[in-house]
Structure formats: structure tokens, C-alpha cells
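The complex appears here minus one protein chain, its other protein chains still in place.
Showing subunit A:
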Amino acid sequence: MLFKNVSELIQAAEENNIPIAEVMIRQEVEETGKPREEIFAEMGRNLDIMEKSVEDGLNGVQSTSGLTGGDAVLLKNYMEKGNTLSGELVLDVISKAVATNEVNAAMGTICATPTAGSAGCVPGVLFGLKPRLNPTRKQMINFLFTAGAFGQVIANNAMISGAAGGCQAEVGSAAGMASAAAVEMAGGSPQQSAEAMAMTLKNMLGLVCDPVAGLVEVPCVKRNAMGSSQAIVSADMSLAGVTSRIPCDEVIGAMFRIGKSMPSTLRETGEGGLAATPTGRALAAKVFGPAAASKEG
């Protein structure tokens, strides 16, 4: 492996004077023995899937349970009317993140980044930045390799599933990955990518996984909107020269220890947090019947 943690990843990029995406591609070649072109083409197919999920979600979808769907359309229409509070870029990002997660909830085709429940942050940020930065297709594919490099470090040093470490590990990781990749696409340095990821993840620490009825819908879809907006804010902070006082690898270590000490009721069991609220239980009863709801809670 060319890198085991963020500091080795940054070092590999700086020493060879290459972007993080290139470090990831070289490692993938070394690890799989596949030709570079094949790896690049495979990531290109994932990019196409993400673009399609965003499009489908912005056209409006509804989940089988009826718990989610249609919010991406509301956000898009609101943004297009103009005169918004958070501005066009942020609304574009979050509408596309929500679109992806609504498609996921409706059993559409998505690319897990890093999981299905957190699949909105990376494409939301990428396709939300597209009109602003006008990236080439190659730059967009590189965005995914950069996000993947940071995600791989989290997956191997902590966890990326809500069942293992709560939502901080899932949407937190996805948002961190997206912010690091956004910095690189905007022309920031490898170290600035790490700073953005650290600042995003720091703000996600402790976030629990408490899905209503155990389904990847409430609050997962909206948490992807919040995660992707934080990714953009952290990226801008880092590009402005703001740095994290706690280094990125130590933030990941903190996330791991917090995840380990989280009770199982707050790790994707649908038994605690929002799932255990009166409305959460009532929604579960509506979806699965009263017996199932009492089992859940």
C-alpha cells in the first residue's frame, strides 16, 4: 500500500508532486494489477451512474414506504426562483444530494459512496460544483478517486457503516470525502484537502444512526443534504487558509473511538434516537404494521 493514513497520503502526493487522485490511481494499479485505462474507465461508469441518479431524483421519485421523495424537486424549484438565503451553489449541491438519496430510497440505481445510505454527499458536491468550476470529464473522475482515497483511509482506520460507528461514520465520512475532493478540484493543495476533511469530520463527530422503521430514509436523506453543505463550507474555509488544530488522522481516530463507545440502540437498529420518538414509532407502525413497530422499538 502506498498510504495507510492521511499523512502518508499527503506525503505521497507532495513528494511526487502529483494530485491525490493520481496517488489513488497508482495504488489501485499496484493493488489490482489492472491497467490504468481500465481502472479509469470503471470509475467513469460510476460517474455516469451518479449523474443518472441525480437526474432521476430531480425529476421526482417516491419511496415504497412513502416516507421520502419529492424534496429534491422542491429544492430545485425554490433555487430556480432565486432570492434564496444560502445561495444558488449550496442549494444546487443539496438538491442533488437529496436527489441521489431519494432515488436510493425508491430502489433506484445508485453508486454507494461509501455506502448506500450516504450516497448523496459525493455526487451532490460534485454535480453542484460542476456549473461553477466547469470541470472536464477527467477532472470529475479524478474527484471520485480523491474522495475514494480519503474514504479508504477512514474505512481501514475507523469504520464507514452506521451499524459499526453511527452516522458520523457514514454521512460524516461521505461529507469529509466530498470536501477533500472539492478542494482538489478547486485548485487547492493536498494538505488543504486534508484540512477540509478534518474540519468536516470534526463537526460530524458523535452523530448517531437512528433510522425510523430501520429504513434508509428518515433522517438519512436530509442528513446527506446537511453533510454535503458542510462539505462545501469546509472546503471554502480550507481554501481561505483556515486549518484544523487537530490533524486529520487524529480526528479519524477520535471518530473511531466515539463509534466504539456508541450504544447499539444508536447504531442502525432503529431502536433509539429519532426512531424511538412517538412520531418515529407511529411512522414505523404505518409502514410495517403495529406488531413490527413494537418489535422495532
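By definition in this document, contacts are C-beta pairs under 8 Å (C-beta built on N, C-alpha and C of every residue); 3 or more make two chains touch, one makes a residue touch a chain; residues count from 1.
Assume contacts and distances are computed from a predicted model.
Name of the non-displayed chain as stated in its UniProt record, restricted to "Cysteine desulfurase", "Oligopeptide transport system permease protein", "Sarcosine oxidase subunit beta" or "L-serine deaminase": "L-serine deaminase".
From the options A:Ala106, A:Val208 or A:Ala235, the residue with contact to the chain not on display is A:Ala106. Between the chain not shown and the residues A:Leu89, A:Leu133 or A:Ala155, the one that touches is A:Ala155.
In the complete complex, the hidden chain is touched by one of A:Leu89, A:Leu133, A:Ala163 or A:Ala285, namely A:Ala163.
Which of A:Leu58, A:Leu91 or A:Val216 touches the hidden chain is settled by the complete complex: it is A:Val216.
On the side of subunit A, touch with the chain left out of the figure occurs at residues 1, 4, 24, 27-28, 31-32, 39, 42-43, 45-46, 49, 63-65, 103-117, 119, 122, 144-145, 147-149, 151-152, 155-156, 160-161, 163-164, 177, 213-217, 269-270, 287-288, 292, 295-296.
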